[in-house]
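Below you'll find the structure, written out as structure tokens, and then a few comments.
Shown here: the complex without one of its protein chains, the others still in place.
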Amino acid sequence: MISLNHYLALSGVLFALGFYGVLVRRSAILILIAVELMLAAVSINFVAFASYLDAKLFTGVIFAIFVITIAAAEVGLALGIVLRIYRERSTANVDEASTLKW
Amino acid sequence: MSMAMAGILIAIPASIFVLLALTWKMLPRGGDFLVVLGFLAVWLLGLGIAADFTKYFHEGVFAPNGANAFAFDWINIGDGLFHIQFSTWVDSITVVMIVVVTTVALMVAIYSTGYMRGEERYGWYFAALSLFVTAMLTLVLSGNLLQLYFAWEGVGLASFLLIGFYWERQSAAEAAKKAFITTRVGDVGLLIGIVLLWREAGTFDIQQIIEFAEHGGFNSTYLTVSMLFLFLGAVGKSAQFPLHVWLPDAMEGPTPVSALIHAATMVVAGVYLVARMMPVFDVVPAAREVVLYTGLITAVMAATMGLVSNDIKRVLAFSTVSQLGFMFVALGMGAVGVAMFHLLTHAFFKALLFLGSGSVIHATHEQTVEHLGGLRKKLPITTWTFCIGSLALAGVIPFAGFWSKDEILHTAMHDAPFAYVVLAATAILTAIYTTRVVLLTFWGEPKDHHAYEHAHESGWTMAGPLVFLSILAVFSGFVVFHSVGAALGFPGGILETVYTEEPELFHFDPVFAATAVGMSLAGIGIGFAYWWGDAQRAVRARAWAPELHALLVNRYYIDDLYQGIIDRVVLGLGGIVAAFERHVVNESGVDGGSQLIGWFGMRLKFLQTGRIPNYALAMAVGVVVLAVMAFRSA
Partner (left out) sequence: MPLPAQLDRTIVTGTIMASAIGLPYIVALSLLGLMGRISGAEVVWWLLAGLILVGAIGSVTSNNVVHAALSLVVAAMGVAGMFLLLASEFLALVQVLVYGGGVAILLLFALMMTNASDDPIVVDGSQKPFGFGVALIMGIVMVSAMVGASWDATITTVVSFRDIGTRLYRDYGVPFEVASLVLLVALVGAIAIARRDTEESDAA
């Protein structure tokens, strides 16, 4: 039987993987990909709770809809910024964006 | 009625001081007339209080009825637990002091208008004089020890200001500092003594402390120690051994200041204090013995030092120290009346001598005796008043000094015979050095013709006080007689009015008196023998014992000893403290603290890489830590 805990564990692992990606990746776009992973993990979490525990109101499902919407908007905007930065500095490497450095 | 007057007695010079201190530059003549008038008013009021005082005697015994005391609460915590008042107490001792202080102050004020004319800070001089008189009157009128201590410090301050009046002169500034610091050593003792007494008695009020002591409220050793501390204050202020070193140097101040403060009034504050606390000293005779010996040592030491001094004022300063020693010997024997009597006569003739020397200095601009001579032809009034004062100092009958000194010797003969021997020798020395000064200054050939040519007698502002004081120097000794005292309205002579245990009637002992006068005349004769004419004998005597002479001239090297202690011990300790402050507090503490922060900053700045992934990692670590904590607590 697939219990709620299965889905939660999966979402946890997926979140951790995305987390790792955010910390480690050098290109801004790859970081965005990792962020998308984290958002997907969160969606699974919400929908799992909604389906198992909240069958009448399924608020979690609605929430997940919004998460996906906002994720899409965010990716669009973030990529716009990345493109702009790339145009100015001809690199998308986040390590290079260090003008606040001592 | 006397009590309201007592308050006004202090208020008048106090208000004059405040006014003058603020406005002397704007007033015509620096406001000296205000001071003279003020002192005149105070003198008359003082005489009024003295006259009023006679009604407190009942059948010859002082019977205070509370109307001679006045108290005003300032701080009262815990209903008597800690109680500071402004209080006055008038008894016979107070009356003697009031008469002395106000009379000499008036004379000095009048004299100063002539002597200090043309000085740059003329008005400020008079302001400081008013401050002094305020503090001195507060001191003698004080009913409680704390107020007395405030006034004690006040006179010390005024003395400092006036000794250092010519502060542009390095020696004057040094002398003022020395005076203040030396008396400070005494003042600390006084404060400790006051606090010790308060601790047991629970009050600062003098009469209450006396009652408490007489009823055995103090432990005997404790009380002895307390009174010795108190006496230390007197030693400092009255320039007794070993704190006598400041008085000779205090002659750097203007001569009227020396007359007022360092002859007649401030230096007798110590005598006044011991006299006032005599009933308590009587409870612990050991402390009284210390007073006796201190006075004895001081009297003879100072007389020897006065013998070789070449500055006319300095000789008088040593003489003052020596005569104060006489007063303390009298107090050490418990004879308060005798001591106060000598205080009275000494004030008049010593002030006279100082003002006379001031007249000489004003005329010749010279202080060194070896440069003077033959001035009697040029300064007649000064010469004869000075001679009267000298005869009084030497103790020749019928001048004032004889009566009071004779009483001291008489008491010593009965109570402490060895003290009598020492005092008698000192009396002879006194006569010798007095004669020396008189002869070298006024007789013989002038040694500095430039000074001699310019000498001229002073105006009436200076001569008047000289004459008045010389009259007092002649006649003030007679107050010891019963008839004179009674005529003035007192129950009898001064010994019947001023006493601790019981009044004593004065008896004139002709044989004893003849011995005393004989000793004085012998001293005068020796003086003549050595210093008359060209003083060859004196020159040979000096050559015969040069080390002794050097010892006396260098004041027994005590000043050098103190300076050595200061240089080594005090400044050494100061050096240690300074080093501590510099290295530990400043460099390690203050500088070190800031440097430590800088050091950390230089190392911690590398955390700010400016790279976003690093910051993201840091945030992530924080989140993980929180998550782990939350997980564990769950």
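Labels A and B are assigned to the chains in the order they are written; within every chain, residues are numbered from 1.
Keep this in mind: contacts are C-beta pairs under 8 Å (C-beta built on N, C-alpha and C of every residue); 3 or more make two chains touch, one makes a residue touch a chain.
The shown structure was predicted, so the numbers you read here are calculated from the model rather than taken from an experiment.
Note on the chain not shown: across the whole complex it touches A, B.
Across the interface with the omitted chain, subunit A contributes residues 1-21, 23-27, 29-30, 32-34, 36-37, 40, 43-44, 47-48, 50-53, 55, 57-58, 61-62, 64-66, 68-77, 79-84, 86-87, 92, 94-95.
The set of subunit B residues touching the chain not shown comprises 613-614, 617, 620-621, 623-624, 627-628, 631, 634.
Just so we're on the same page, only the chains that are shown with their structure count from here on.
Averaged C-alpha coordinates give centres for subunit A and subunit B that are 93 Å from one another. Residues 605-606, 608-613, 616-617, 620 of subunit B are the ones that touch subunit A when the two sit in their complex.
Of all residues in subunit A, only 19, 22-24, 26, 94-95, 97-102 touch subunit B in the complex they form.
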